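Dumping the structure here so I can ask a few things about it.
Missing here: one protein chain of the complex. Every other protein chain is in place.
Entry: subunit A
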């Protein structure tokens, strides 16, 4: 284990071979069960990783901010349902924003919400990356994510729902996040992201396009529902088959879109 106290000295430590420790809810499982795969744990204690910065035009969440901390902030109320959907209370006190970005299927419910928000991922050293390209390349990436940032969603424009077999805590069959810019009941711009419907959270781009310009009612969303899973790659796992995920996704998307905000 190496403790790195400031971001200034982090770059070389990370690039060598270390595994960055967030809350440890996934990494410590590896340590407990496959210790040979974790040769070096990097603990970064720089306080900026825990910062939440709320500005009019942009919200920045440090990579070390926990799900519990997100859920507790009044200004982040739109994100609270996605933060609260992760694990149980103890997990949420530990699980970080940064760790969720790297969490493999079926995890990544909060990352799905960030994807619908078009978040930017900030790397130590100053590089920034769109979350979509981050997710596509995350398995090959090495480095420290310091924060994510996004434009605050319009009031009532952000919706999230997680589908699981056990309540209140259960792993995702899927999670869906939608970030809609509405003018009256007309959808001007739509971002729809699914969690647990592919190797990483993925955007439902065909559905987004089909929704734009339409009204948010049964007739208006019909086309989006028929293409809801285009471009997704729902996996088979112990909880649901790919077939089942593909069939029920439009039903859950419809409930999310027609939910009154």
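Everything below uses one rule, namely that a contact is a pair of C-beta atoms (placed from the backbone, for glycine too) under 8 Å apart; a residue touches a chain by one contact, two chains touch by 3 or more; residues count from 1.
One rule holds in what follows: contacts and distances are computed from a predicted model.
Engineer: Tell me the UniProt name of the left-out chain, picking from "Cytochrome c1", "Fe-S cluster assembly protein SufD", "(2Fe-2S)-binding protein" or "NADH-quinone oxidoreductase subunit NuoE".
Structural biologist: "(2Fe-2S)-binding protein"
Engineer: Taking the full complex into account, find the residue in A:7, A:41 or A:233 that is in contact with the omitted chain.
Structural biologist: Considering all chains, including the one not shown, the answer is A:41.
Engineer: If I consider the whole complex, including the chain that's not displayed, which of A:7, A:91 or A:248 touches that chain?
Structural biologist: A:91
Engineer: For the full complex, which residue in A:10, A:68, A:144 or A:163 touches the chain that was left out?
Structural biologist: Going through A:10, A:68, A:144 or A:163 one by one, A:68 is the residue touching the chain not shown.
Engineer: Even though one chain is hidden, which residues of subunit A still touch it in the full complex?
Structural biologist: 1, 3, 21, 23-25, 28-29, 31-33, 35, 38, 41, 43, 68, 87-91, 93-94, 168-169
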